[in-house]
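Below is a structure I'd like to ask you about.
Missing here is one protein chain; the remaining ones are kept as they sit in the complex.
Here is subunit A:
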Amino acid sequence: MPESEHSQRRTRRHEEAEETTEPGPGAAESAHKAELDTEVDSLLDEIDDVLEVNAEEFVRSFVQKGGQ
C-alpha cells in the first residue's frame, strides 16, 4: 500500500536524519579514533622535529667506553 510505503520511507528518512544529527555509538567511536589518530600523528610529527636528523649515524656512534 502506497501509504504504508510512504510511512516506511518516512520512518527510514527519519532514522537517517537522526543518524546524521545524532551519531550512534559506532560513529562516535570511529570519530574518536580518527581524533586519536590525528593526535598521535601530530605527536609523532612534533617528535620528528626534535629527533636527531641522522638516526643511523647517531645510534652507531653512541658508544659508552669503559672508565679505566
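By definition in this document, a contact is a pair of C-beta atoms (placed from the backbone, for glycine too) under 8 Å apart; a residue touches a chain by one contact, two chains touch by 3 or more; residues count from 1.
FYI, contacts and distances are computed from a predicted model.
UniProt records the chain missing from this view under the protein name "Proteasome accessory factor A", selected from "4Fe-4S ferredoxin", "Succinate dehydrogenase / fumarate reductase iron-sulfur subunit", "Amino acid ABC transporter substrate-binding protein" or "Proteasome accessory factor A". Remark: the residues of subunit A touching the chain excluded from display are 40-41, 43-44, 46-47, 50-52, 55-56, 58-68.
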